[in-house]
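Before we start, here is the structure in question, set down as structure tokens.
For this depiction, one protein chain was excluded, whereas all remaining protein chains were kept in their positions.
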Amino acid sequence: MFKKILVANRGEIAIRVMNAARELGIETYAVYHEVDKHSLHTISADYALEIVGDTPKQAYLDAAQIISLAIENECEAIHPGYGFLSENASFSKACKDAEIKFIGPNEYAIEVMGNKTAARELMQKAGVPIVPGTKERITDLDLAKEIANEIGYPILLKAAAGGGGKGMRKVEKESDFIDSYDAAQREARNAFGDDTIYMEKYIVNPKHIEIQVLADEHGNCIHLAERDCSIQRRHQKVIEEAPSTVLDEKLRAAMGKVAVDAAKACQYVNAGTIEFLLDKDKNFYFLEMNTRLQVEHPVSELITGVDLAKEQIKVAAGYPLPFEQEDIVISGHAIEARIYAEDPLNNFMPDIGTISYLRNPDGIGVRVDGGIERGDEVSINFDPMLAKLIVFGQDREEAIEKMDAALSSYKVVGSRTVIPFLKAVMQSDRFRNHYFDTGFIESDFDFKVLDEMKENDEEYVAAIAAFAYNKNKNKKKVTPVNPTPSDWKSKRLNNMREF
Amino acid sequence: MFKKILVANRGEIAIRVMNAARELGIETYAVYHEVDKHSLHTISADYALEIVGDTPKQAYLDAAQIISLAIENECEAIHPGYGFLSENASFSKACKDAEIKFIGPNEYAIEVMGNKTAARELMQKAGVPIVPGTKERITDLDLAKEIANEIGYPILLKAAAGGGGKGMRKVEKESDFIDSYDAAQREARNAFGDDTIYMEKYIVNPKHIEIQVLADEHGNCIHLAERDCSIQRRHQKVIEEAPSTVLDEKLRAAMGKVAVDAAKACQYVNAGTIEFLLDKDKNFYFLEMNTRLQVEHPVSELITGVDLAKEQIKVAAGYPLPFEQEDIVISGHAIEARIYAEDPLNNFMPDIGTISYLRNPDGIGVRVDGGIERGDEVSINFDPMLAKLIVFGQDREEAIEKMDAALSSYKVVGSRTVIPFLKAVMQSDRFRNHYFDTGFIESDFDFKVLDEMKENDEEYVAAIAAFAYNKNKNKKKVTPVNPTPSDWKSKRLNNMREF
Amino acid sequence: MNNIQEEIKLVSGDKTYSAAFDHTDTSKVFLDEKLYEFKVLKEYNDNVSVISVNNKVFTVKINQDDRDSIEILTTGFGYNYEIKTSTSSLLEQFVRQSGKGKNKVNGIVAPMPGMVVKVNCAVGDQILENDKLVIVEAMKMENALGSPLSGTVKKINAIEGKAVDKGTVLIEIE
Partner (left out) sequence: MNNIQEEIKLVSGDKTYSAAFDHTDTSKVFLDEKLYEFKVLKEYNDNVSVISVNNKVFTVKINQDDRDSIEILTTGFGYNYEIKTSTSSLLEQFVRQSGKGKNKVNGIVAPMPGMVVKVNCAVGDQILENDKLVIVEAMKMENALGSPLSGTVKKINAIEGKAVDKGTVLIEIE
């Protein structure tokens, strides 16, 4: 086993990986940019190495710098987490060239699965069902519009290098095609430095179902059942669960087999995920492969008992998988909710600020993978995900009750969060009766419920405001120590619902 | 189901119970004495009610006051947690008289099992094996010494009303009898207001094995396997695990059956624990029954999947148990370590102070049931247990690795804690090879290991001291704002190992 | 309620609450004539405290500035109140009558810091409410910002490729 590994990431995933390493007796090295020196992942590591860059993002993406730090500190392996360098084929190769183990797949798998066009081709060859659409980069817009008409609207424009909803646009009708194409291309260029766009049929009311796979260097490849990640806003997942209520044993086995075939087709090693769209008739279509650990990996861990981050490290160290397909038994039900600093009453607009008070829920079956602590700032430099709350119950009903209760116990004061929204989802009939698809938030969720939740406490909160006014009244008569008004008001704007 | 319950306790157990209630959709009422108004259990509740008393302890023991608050606030049930009023038969009865459900057994079971002499008699009738000893209160010391000689030294003196090691003394030889008896009686009087002492054979090198039972109001009574709580200091548990490595299926079934018989014999309803001593020849002897939820209940929850606090509330609400004995399947391995603010290098002397920084470990299979947060004070008013760290692994080896890693991730700065000791136990061959009994800490643990652990970082820490000196040097030249020296030094004393 | 010292109004959107205080006891507040009793259970940095209101426990951040407005943040929600004392009410009435109401932003304001990706209008354009006039990228997402009102584009402060702070007026409309 490795003695030291470097974790080339930040936030909750860096801490998650370091926890796994610590269990294996491995010393952990964090990397941090100056603005991140106080961050939880930095101060959670055994060792913390500063990386420099004009922006924090540049530093975390600086492959050469990170590799040379790993060499200097005798780290034998690098875990890339998700995002940043995790799906960068040349980084995987550079690690290999430097004789440092990249804890993830080889450059070929990243390369081929990272390119939507190449991935589609490879998957088609491997017998994996794919969504009808263009297989090559759109160059001729008139031709593209013709193909779109053939496939039939709505169609979906997607960045070849994309992921997580970035560079993605749904087009309802031909007249919107050009504008949407421009926007998708611009976003793709900014996000990935690659503005290749392709298109495919937009599957109406699909479920987002993904299969977790795990492969070792000895030719063993298994799947760890599915995750249902249909609850999304802006094409980004908010709530995930495992198992899915719409899969039966037969469909699970069928999708699992296809996922393993897909992984084998790209010579996959380590943990990866095959994402599918599942339509109402239980047809499933390959969406993409994420060649890394995913944000929502914990739900699979809880229903299978397999610690994916630990297995990742063990696989990278050359260990064979300690189980075969038939050893993977799923039991119970797990739900993950992402705690974003976003205002659900304002179109999920990110809400920056200081998290002046934070208290995570705890107890039986409650897990929080968090990236911040009390007093930390949520800045615009990084994604506004504060933590992931994951619960495990004996069945789905218990898991929902547990999530609802844990959300009530969660205290995050200082920025708006999606917590009330998540609670409302847990309490909604549609979610409870598992009648939801990827359009849930956009089309089916009743945001008025949130207004009602807010109004529920209004009377008490108004009384608190009056109490605070009365208590501070006398204080205000003395000259304020700091005569400049605080800036909280300028940070809060009204009428932002429609943007 | 109840709509509102009052939790007549504080600290981690109050929070644990409130979490369970919240999952059942019940509103929670905390009670707090003025000194506890900022405590985590107070601020975790939906509602917090002040109770008054000359000391916090008096307030928490004030049955009449607590019952009248429950009535006033329309709470339908009271959960007593552990300690305080939990094993007070007249409180159970007073609740019933006030038509408030006591979440625990009826007064008869508490009464009879709370009196060691009566309990022994009843158990003997029910066919439960008991340790040889006196069945009645010691009154004639000469006679007692005679009986002790018959049983054979070492013998154990125990308070009839006792529990948790209080009012307990081991006597090695006849000449120590009187002094030990005096001490036990004094301690019992102070702790329980009852100085009845009895004696029994001291079982050499026993394991402390206890069986969790759960009974409903409809005559169903099952057991949830055992916990091994042999790692104790001062007769108080520090580390507990489930299952025990020394029980096989047959012995588990035998002890489980005896435990269920014991519970039935006292007409037991709700969750309870039968404690046994298990000798090397696998003979087991009834020790006592704890007629309440125990500190170490989480390890049983993790290996059985049964949420004991939730089941307690459901049973009290009149629900039948949702499972039968054959539905209880144990899987995996769970270990609990109690995080005490005690100095293991100084005979586990409690170490009070402000917990200036606190960070709980997190991640897969890691659970913390905690009672404090960053900035809270550890006072002499209550037990010095800060939290319980409970881990679950697929097997014992993984659980130990996980505990070791979680202890490394734990940050508690401001008072000494048992964390290094707990780590040392996890790393000790004796514990890993499950070769330990209740004498482990006293006789078998090598405290030098802790000195070595301390010295491991000494070089770095000395450098930090030098760095701090150099950094503060210039500051010290200005007149200090607060000219009185800080009191930290007076709180620390050397040479306390032998006391 | 003989000790009532002062009455104020709290205005939140279209709701107004009347609050009265007992000058012998600051732990009591009468809101719309209902009694609320307060205990401050715990205080943290950054104006965060745990307060019980008629024994119900709230963990809140209380932002108060000198202009008699208070923001209460709970987990998830933010509540804003304007405080009107009898003096301030009179004053406001006067101001309103003189036609000098509170500054209302006529135009599109950056809802968060970000970078202007595209401006979809020119000065003089007739636009309708909800028309998407400018695209701002923040936290790696593009957000198309719509106009809060119909009218004419008066001034464009947003420059493509330039960063903007939260609260910047990007497009002025009249």
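Note that the chains are named A, B and C in the order they appear, and that numbering of residues resets to 1 at the start of each chain.
Operating definition for what follows: a residue touches a chain if its C-beta (ideal position, glycine included) is under 8 Å from a C-beta of that chain, and two chains touch if they have at least 3 such contacts.
Predicted model only: the values in this text are computed from it and were never measured.
Peer 1: Mind giving the shown chains that are in contact with the missing chain?
Peer 2: Within the full complex, the chain not displayed touches A, B.
Peer 1: Out of B:L24, B:A118, B:A254 or B:I352, point to the residue that touches the absent chain in the complete complex.
Peer 2: Spelled out, the listed residue whose C-beta touches the missing chain is B:I352.
Peer 1: Of B:R16, B:K237 or B:R416, which one is in contact with the hidden chain?
Peer 2: Only one listed residue reaches the unshown chain, and that is B:R416.
Peer 1: In the complete assembly, which of B:K37, B:R137 or B:R234 touches the absent chain?
Peer 2: Of the listed residues, the one touching the omitted chain is B:R234.
Peer 1: For the chain that got dropped from the picture, name the residues of chain B it touches.
Peer 2: Its contact residues with the unshown chain are 166, 183, 186-187, 190-191, 234, 343-346, 349-352, 354, 356-357, 359, 374-375, 380, 382-384, 410-421, 453-454, 457-472, 476, 480, 485-486, 488-493, 495-496, 498-499.
Peer 1: Take the complete complex as the reference. Which residues in chain A touch the chain that isn't displayed?
Peer 2: Interface residues of chain A facing the absent chain: 29-30, 37-38, 42-50, 73, 375.
Please note the rule applied: only the chains that are shown with their structure count from here on.
Peer 1: Comparing the two chain pairs, does A-C have more C-beta contacts than B-C, or is it the other way round?
Peer 2: Greater number of contacting C-beta pairs: A-C.
Peer 1: Centre to centre, by mean C-alpha position, how many angstrom separate chain A and chain B?
Peer 2: Chain centroid spacing, chain A to chain B, equals 40 Å.
Peer 1: Any idea how many Å lie between the Cα centroids of chain B and chain C?
Peer 2: 50
Peer 1: If you average the CA atoms of chain A and of chain C, how far apart do the two points sit, in angstrom?
Peer 2: 32
Peer 1: At least two other chains touched by the same residue of chain C: list those residues.
Peer 2: Residues 44, 56, 59 of chain C each touch two or more of the other chains.
Peer 1: Which residues of chain A are in contact with two or more other chains?
Peer 2: Answer for chain A, listing residues that touch two or more other chains: 359, 374.
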